[in-house]
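One structure is given below, represented as structure tokens, and several questions about it will come after.
All protein chains but one are shown at their positions in the complex.
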Amino acid sequence: MFRHVKDLQFEAKPDGPDAAFARRLQEVLGGKWGEMTVANQYLFQGWNCRLPGKYKDLLLDVGTEEMGHVEMIVTMITRLLDNAPLSLTEGIAEDPGGAATYAGENPAHFIHGGGGALPADSNGVPWNGAFITASGNLLADFQLNVTSEAQGRLQVARLFHMTDDPGVKQMLRFLLARDTMHQNMWLAAIEQLKEDGLEDMPVPEAFPDSGEFTEEYGYTYLGFSSGTDAARGRWASGPSPDGKGEFRYDDNPRANAPEPVLPPGDPRLYGTNPGVAGSVVNTVKSKLT
Amino acid sequence: MFRHVKDLQFEAKPDGPDAAFARRLQEVLGGKWGEMTVANQYLFQGWNCRLPGKYKDLLLDVGTEEMGHVEMIVTMITRLLDNAPLSLTEGIAEDPGGAATYAGENPAHFIHGGGGALPADSNGVPWNGAFITASGNLLADFQLNVTSEAQGRLQVARLFHMTDDPGVKQMLRFLLARDTMHQNMWLAAIEQLKEDGLEDMPVPEAFPDSGEFTEEYGYTYLGFSSGTDAARGRWASGPSPDGKGEFRYDDNPRANAPEPVLPPGDPRLYGTNPGVAGSVVNTVKSKLT
Amino acid sequence: MFRHVKDLQFEAKPDGPDAAFARRLQEVLGGKWGEMTVANQYLFQGWNCRLPGKYKDLLLDVGTEEMGHVEMIVTMITRLLDNAPLSLTEGIAEDPGGAATYAGENPAHFIHGGGGALPADSNGVPWNGAFITASGNLLADFQLNVTSEAQGRLQVARLFHMTDDPGVKQMLRFLLARDTMHQNMWLAAIEQLKEDGLEDMPVPEAFPDSGEFTEEYGYTYLGFSSGTDAARGRWASGPSPDGKGEFRYDDNPRANAPEPVLPPGDPRLYGTNPGVAGSVVNTVKSKLT
Amino acid sequence: MFRHVKDLQFEAKPDGPDAAFARRLQEVLGGKWGEMTVANQYLFQGWNCRLPGKYKDLLLDVGTEEMGHVEMIVTMITRLLDNAPLSLTEGIAEDPGGAATYAGENPAHFIHGGGGALPADSNGVPWNGAFITASGNLLADFQLNVTSEAQGRLQVARLFHMTDDPGVKQMLRFLLARDTMHQNMWLAAIEQLKEDGLEDMPVPEAFPDSGEFTEEYGYTYLGFSSGTDAARGRWASGPSPDGKGEFRYDDNPRANAPEPVLPPGDPRLYGTNPGVAGSVVNTVKSKLT
Amino acid sequence: MFRHVKDLQFEAKPDGPDAAFARRLQEVLGGKWGEMTVANQYLFQGWNCRLPGKYKDLLLDVGTEEMGHVEMIVTMITRLLDNAPLSLTEGIAEDPGGAATYAGENPAHFIHGGGGALPADSNGVPWNGAFITASGNLLADFQLNVTSEAQGRLQVARLFHMTDDPGVKQMLRFLLARDTMHQNMWLAAIEQLKEDGLEDMPVPEAFPDSGEFTEEYGYTYLGFSSGTDAARGRWASGPSPDGKGEFRYDDNPRANAPEPVLPPGDPRLYGTNPGVAGSVVNTVKSKLT
Partner (left out) sequence: MFRHVKDLQFEAKPDGPDAAFARRLQEVLGGKWGEMTVANQYLFQGWNCRLPGKYKDLLLDVGTEEMGHVEMIVTMITRLLDNAPLSLTEGIAEDPGGAATYAGENPAHFIHGGGGALPADSNGVPWNGAFITASGNLLADFQLNVTSEAQGRLQVARLFHMTDDPGVKQMLRFLLARDTMHQNMWLAAIEQLKEDGLEDMPVPEAFPDSGEFTEEYGYTYLGFSSGTDAARGRWASGPSPDGKGEFRYDDNPRANAPEPVLPPGDPRLYGTNPGVAGSVVNTVKSKLT
């Protein structure tokens, strides 16, 4: 159950309007790595978590914070949309940037949203539930959360260079600080999982190893592209990070099975089948009666 | 440029048909974490990579291998679809599982695909390009690749328990071994990036820190959900994994900005505006003339 | 800013597992009219609302409650997924319903979600942001909210007949009661808007009328399908609900403009153009030089 | 069965080209609330309607009219796309608006559509079937139809201010008049349903009430957001619009169920389970043999 | 402008209910190659067609007929959904097929559609506008229309074998006959285009040839997969169908450009750049000031 506090976690007020930047800011609201993604991802992971205690608490704490970030960015976008040029004529009538602002806007911000933020990315493509994963395996999901925060901080850092507005930049700085915390936090959570003996590498560690294939394929780098530069990386020799094997390098990976030859299909599906040219009509007809 | 070898990297032949399991196997072909995702993700990361040498080579090598995994799973699915019951009558006429196989099939496998695999997940939802990310920042992307392989191995391990077919299980064992290698490999690549001094935490490390906010918000855990179990985790005290701060715990995070009050919108957008009830028609009319 | 209370607004515990019903229950979680829709819709409407006071408060109150309903249904689905048959063999080994449960499951619940709920509908199609609208015009949006609650209550009522589980039914009864409240509430809010003189029919009332067309087309029913049964409805005669006109019925609506004839297109777009057969190559070539 | 008349219901001819506005006009063709939505929604509602007579007639009449609106807007957009600048060079060479027109265009109008309209919204996102609902319950659907026409009229009114073209404005005036009619019509249809004793509030009225919960939860406003402004609305006290209850206001809604604790999951799904750290590998292995 | 006739073009009445087959039949209603696709595709092609006369007439005639097919299939599906088992208990209580029918249903048919057809495919994925193309080039589009009718007839033929219901089979026979006509018709239209001198191969013929590349690459088969079986096909030697070249076969296609080396990216995008490890922070910082 949630309670809402109308005050914001942090101020979300631009110094002036900028509808073209508002469109860009949508990426960290409703894009693949935006705040809607992390909010929903952590909450679903928390609700689906079968471990009571600190991990579940962690997920629900942070998911709830991210809902507050969704709120902040919605508010910022809505304010950036004020006083936008609605027509080409208006855009041209404004300062040199007016026409470009008109052209660079997301028209749906006005036609659909009436001057308000939308749950969509910087191209107006709606956010969707496939952006999130709650797999039940906390190690796999905490790894995902690390990259979610990294991708998110990366995008906010890029947006920082796309505006001159001091108010916007101030909010972005706050988000960058929280993304720093959250990257660190998920990495610490991975360490905690290992310390607690709950999960380890490779995910899922509980799966019995691949038997006969582990030795040959579990630690061998296969070079399928031309060039052998990759042989110089840590992934091609030395001990593997899971502590269970030794990397090897194979620049000429072999095929292990012959070209597949598929049998004729069910004639009632009318695929093109081998060697049946003359008789297929009869086959189908007899099946039909 | 690619060349194709008709022989398969590994055998993809079931001992018998099973259309309902074929539907399930689609998840690791065309689902969010399936082979189409990793193949395309690594290739786009490689093509967009601005670092010639071992990292670019790594990405293109593995992306190319994953194309071969796409081929194996397509082949396996197509063979599993042979001899499927096309109608309820046929399903019932078969052994006890016939009716359930009919009911559990993906109908599009037959109506659209003619008995062949589809680029879609286990519910028939098409694969889409938003499943992949190539951000240009190798640390963020290698973290994503770690979880991609972890989620992928997790799904293959689950599928392992959803079938009794020895031929299917053998191919899954091979894929599990490769996912083991690939998880290790991306973790090693993260270490290599740090050793080479190219990237470090937090992503993107090159962004100047958040200034005034770093100290207060860059390392503080904010507890927004009831309960304080999370205070016992490694993420709430002690040094942060990036080596730059010390975690703190705050169970009562404060709001930093007052409730936002938005100004009236452009009357030509016909949003409901404060205090304008009587006059909005006139305003619009005068703007129109 | 939000705070989360770990206790649930209402109990969400089934008496037993039922993976096939869990799939169905997803419709009111992540379907078009599910709880994710109403939660996000009301919150976006509230955040984008330019009227401080009771309307904004109303939207944020109810949006926050709906987040708690999302949590309840996620919890219920996750519990319904326990002990599900993972394979056809297991399904058949169970009681008569085992095979049908296996066949009727959403496989992604297990392969992707690891036995947890997903942000998707009853067919596994992900929830998306286009399901919600926050137009800025409160009358239009409150009308949408009325139907959202009506469609939602309708779906919950249907689900009530699709299970025998007392625990599930109890939670559904609670949701039905809240949907009753919310339908009433949005209708009352529409009345309040009118009383406050903020909005009225037709939406947007502030738009100057359609001038010359208002009389002929603003209140005339046009019968484009065969039969004249519709002439007997209240929409075909008598005063219109907005109190501004009188309905008329026209069973033979006329066309007002001749068949459109489009001019030839830009030859560089290579559309098939009238009367240019012989010369188009030359035209393009000359444009190219 | 349909018949098509090549003449248009109303003229759809702009005074001049404007590719950037053409992109905006797509919103009311292929956006969520555009003409493709209402045409298909009313037709599906009509075809699925189990009541012969005036209601079915109404739905099919209006759905058929909307098909003619689709045609008009397609025609208008195609004409607006004439003579568009295809390249930046061309855009700059034109009058001051040329470069902005180039930048504000939907490129797919030319590359994919060859200078013709597309079944997509103002951002080029394709129209999809989830935009429509035909629930079988006419009261719920007529409420949806009211808001569909309100949202549609709202969008057309906004577009009216985004262009100076007299021909475009004339067509928009016609559409505004029809949307006025249609809003009134669906409201009248709701009244008719009630008069005919077919449906009433709350939807679905035929569902037995929520028993024990009706009194406590069926008419109580729960305040989950800070502030009590909402207590001043008609939704917080007085009789409810369905005539069956009395509104109450509760500013401190309670949780009714304890924090949910989920049991360990099936070990074959490899979720992170409580208290099983040491033994899970053995469990899985024994299940596998 | 359209008019609707309530009588159907052809009877759409099954002899009995079958909800699992109803789900399958959705593929030819709202799937990629279903009736919604051809109806909308031909209408958009007709409306966007810049050639008045027989071609435009052809497109609008057939598009209008296909709207009537949409109506027939919606009607058939709705009738097939009658008396469906709503719960597992009901399914089991019925004849042997009851449980499988329950499991094989699309739950949204009942929960969302109330027992009516949906604009979606056999997996419940909504129809979308990207399924259609109206490119403006009639030759390219008529080729698409040929395959649309071929894919459509193929799907109907497959569905014919998935049911025993005489009423369903009768409607499918009618659709098969119309698909036969339409395949022939679009092929005849291609011939007509060539006879009229409007379009020819390769599409778009009006584009000046590829200059220096035409001879080497315009008619050469490049063998990128292992094996040379393809050398025995008509596409590897002899005159090309466009009458303008002679096929050649090359089993060892060469690369024409060296491995691409990308320059460092803008440091403000924080991609991983070559040779900048030490200095990138400074660069960014200096750009920021």
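Just so it is clear, A, B, C, D and E label the chains in written order, and each chain counts residues from 1 on its own.
The working rule: a contact is a pair of C-beta atoms (placed from the backbone, for glycine too) under 8 Å apart; a residue touches a chain by one contact, two chains touch by 3 or more.
Predicted, not measured: the structure shown is a model, and the values here were computed from it.
Undergrad: Considering all chains of the complex, which shown ones does the missing chain contact?
TA: A, B, C, D, E
Undergrad: Where the complex has a chain not shown, which of A:9, A:155 or A:210 is the residue touching it?
TA: Touches the omitted chain: A:155.
Undergrad: One chain is left out of this view; which of B:28, B:58 or B:74 touches it in the full complex?
TA: B:74
Undergrad: For the chain left out of this view, which of E:34, E:68 or E:104 touches it?
TA: E:68
Undergrad: Give the residue, chosen from A:14, A:46, A:63 or A:104, that touches the chain omitted from the document.
TA: A:104
Undergrad: Taking the full complex into account, what residues of chain B touch the chain not shown?
TA: 1-9, 30, 36, 40, 43-44, 47-48, 60-61, 63-65, 67-68, 71, 74-75, 78, 112-120, 126-130, 132-137
Undergrad: List every residue of chain A that touches the chain not included in the displayed model.
TA: Here the touching residues of chain A are 18, 20-21, 23-24, 27-28, 31-33, 96-97, 99-104, 121-125, 154-155, 158-159, 161-164, 224-227, 253, 255, 259, 261-265, 267, 269-274, 277-278, 280-281, 284-285, 288.
Undergrad: May I ask you to list the residues on chain E that touch the chain which is not drawn?
TA: 5-13, 32-33, 46, 53-58, 60-62, 64-65, 68, 75, 78-79, 82-84, 86, 110, 114-116, 125, 128, 130-131, 133, 135, 137, 139-141, 143-144, 146-147, 150-151, 153-154, 157, 160, 173-174, 176-181, 183-189, 191-192, 195, 201-204, 207, 209-214, 216-225, 227-235, 240-242, 245, 247, 253, 255-260, 262-263, 265-266, 268-271
Everything that follows uses one rule, which is that only the chains that are shown with their structure count from here on.
Undergrad: Going by the stated contact rule, which chains contact chain C and chain D alike?
TA: Chains touching both chain C and chain D: A, B, E.
Undergrad: So which of B-E, A-B or A-D matches C-D, with over half of the contact pairs the same residue numbers?
TA: Repeat of the C-D interface: A-B.
Undergrad: Indicate the whole-number Å distance between the mean C-alpha point of chain A and the mean C-alpha point of chain C.
TA: 25
Undergrad: Counting in whole Å, what is the centre-to-centre distance of chain C and chain E, each centre being its mean C-alpha position?
TA: 27
Undergrad: Would you mind listing the residues of chain C that make contact with two or more other chains?
TA: Counting only residues that touch two or more other chains, chain C contributes 1-9, 32-33, 48, 55, 60-61, 63-65, 68, 75, 78, 86, 99-100, 102-104, 110, 112, 114-116, 123-126, 128, 130, 133, 135-137, 139, 154, 203-204, 207, 224-225, 227, 253, 255, 259, 262-263, 265, 269-271.
Undergrad: Is the way these chains touch best called a line, a ring, a star, complete, or other?
TA: complete
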